[in-house]
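One protein chain is absent from this view; the other protein chains keep their places.
By letter and in written order, the chains are A, B and C; residue numbering begins at 1 in each of them.
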Amino acid sequence: MERKMDIAALEAFIAKDFPQVGDDFAIHTSSDDVLTIRLKVTEKHLRPGGTVSGPAMFALADVAIYLAILERIGPVALAVTTNCSIDFMRKPAANTDLLAEARILKLGRVLAVGDVLIFSEGSTKPVARASLTYSIPPEHGVK
Amino acid sequence: MERKMDIAALEAFIAKDFPQVGDDFAIHTSSDDVLTIRLKVTEKHLRPGGTVSGPAMFALADVAIYLAILERIGPVALAVTTNCSIDFMRKPAANTDLLAEARILKLGRVLAVGDVLIFSEGSTKPVARASLTYSIPPEHGVK
Amino acid sequence: MERKMDIAALEAFIAKDFPQVGDDFAIHTSSDDVLTIRLKVTEKHLRPGGTVSGPAMFALADVAIYLAILERIGPVALAVTTNCSIDFMRKPAANTDLLAEARILKLGRVLAVGDVLIFSEGSTKPVARASLTYSIPPEHGVK
Partner (left out) sequence: MERKMDIAALEAFIAKDFPQVGDDFAIHTSSDDVLTIRLKVTEKHLRPGGTVSGPAMFALADVAIYLAILERIGPVALAVTTNCSIDFMRKPAANTDLLAEARILKLGRVLAVGDVLIFSEGSTKPVARASLTYSIPPEHGVK
């Protein structure tokens, strides 16, 4: 896979493009196929009982695929989510960061599709899975 | 439709059960089939450009179906989202509240399924649609 | 809603475009917002016990949205499904035709989104709901 942005460039982009939530996320690792994003869990992400909320997991999945797309096509602020299907499978561990593994399955002319698995850090059983479709400005898609 | 909770009871429940986000939402109307929930849009829900973020719309859809289920089965804090599929179709109007119309399609023994349409207030074209499945504690489901 | 094809034109299109399955479907009614398609249930659609199979319901939802799009944009054979999320909620009645009510929620430049409710004929409780996204050749989309 050719990369248009490295980890430092992705982190700078997210800090600038998501000023209200950029601090919540960090790039954990980038391998050939998988970009792993950390949600730094704090009070605002929790529901009573200490478990991470559904919207916080959705936001993590959404950001993870967005960054995995940007890694391949460069800093295109106009890519937008058109669809997400998410399954909540297990209760996250209390007060534990989440890690989202994002894989891009298709990067086309106008649509990109990716899959995400979300884990409580230190666990091998996913708490959620999601698939997302992004619409890409035509001039930035892959012919 | 028989109701187990009226609007005042639902608003009291959400204030208590979602202390961190309860102020963001209000019951707009409840008719026989449709419960309409308002997202009181503030700075924290916005992306650059003034448009409401995807996670904020997801949270609105999730709360709307949750309350529509509680309206029918009573204050059962243990109902949990198991799946959501959401389509983002149009850019929301800038700095405008969102209204989510929630309809329950199935209320079974262990699963409930509902549909949501989200509009910018004053517009008739939906900005998003979502379908959600909730898992219900067996003793509270409908036989 | 402006219509580019009437019921007779849609039925002729499906007979020609889907030679292997066209006989399975018929246009039931077309109102301003809703196109209703009938699946003429026969032996090949059934699972043991006489209930209609999941793939047969998927096919019905897919055809219903396809025809509802064509009704608005004309006979464009190149529209293709990109995503479907379907919930199976109740067991269909045995040996009974299914009716699918299709509504188009967005008809954009390159994507169309629609919702489908499927009923066993004579029942008011939906057996399935689905949402579908179609990719439309750009020259045929709505600006």
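Everything that follows uses one rule, which is that a contact is a pair of C-beta atoms (placed from the backbone, for glycine too) under 8 Å apart; a residue touches a chain by one contact, two chains touch by 3 or more.
This is a predicted model, so every value here is computed, not measured.
Novice: Considering the entire assembly, which residues of subunit B contact the chain that has been omitted?
Specialist: For subunit B, the residues touching the absent chain are 82-83, 85, 110-111, 133, 135.
Novice: Please give every residue of subunit A in contact with the chain that is not shown.
Specialist: 85, 87, 89-90, 105-106, 108, 113, 115, 117, 125-126, 129, 131, 133
Novice: Can you list, in ascending order, the subunit C residues touching the missing chain?
Specialist: Residues of subunit C in touch with the missing chain: 17-20, 43-44, 46-48, 54-56, 58-59, 62, 80-89.
The rule is simple: only the chains that are shown with their structure count from here on.
Novice: So which chain is farthest from subunit C, going by the mean of the CA atoms in each chain?
Specialist: Farthest chain from subunit C, going by C-alpha centroids: A.
Novice: Same or different: at the subunit A/subunit C interface, is the fraction of residue numbers used by both copies above or below half?
Specialist: Copies use mostly the same positions to touch.
Novice: In whole angstrom, how far does the Cα centroid of subunit A sit from the Cα centroid of subunit B?
Specialist: 24
Novice: At least two other chains touched by the same residue of subunit C: list those residues.
Specialist: Counting only residues that touch two or more other chains, subunit C contributes 85, 133.
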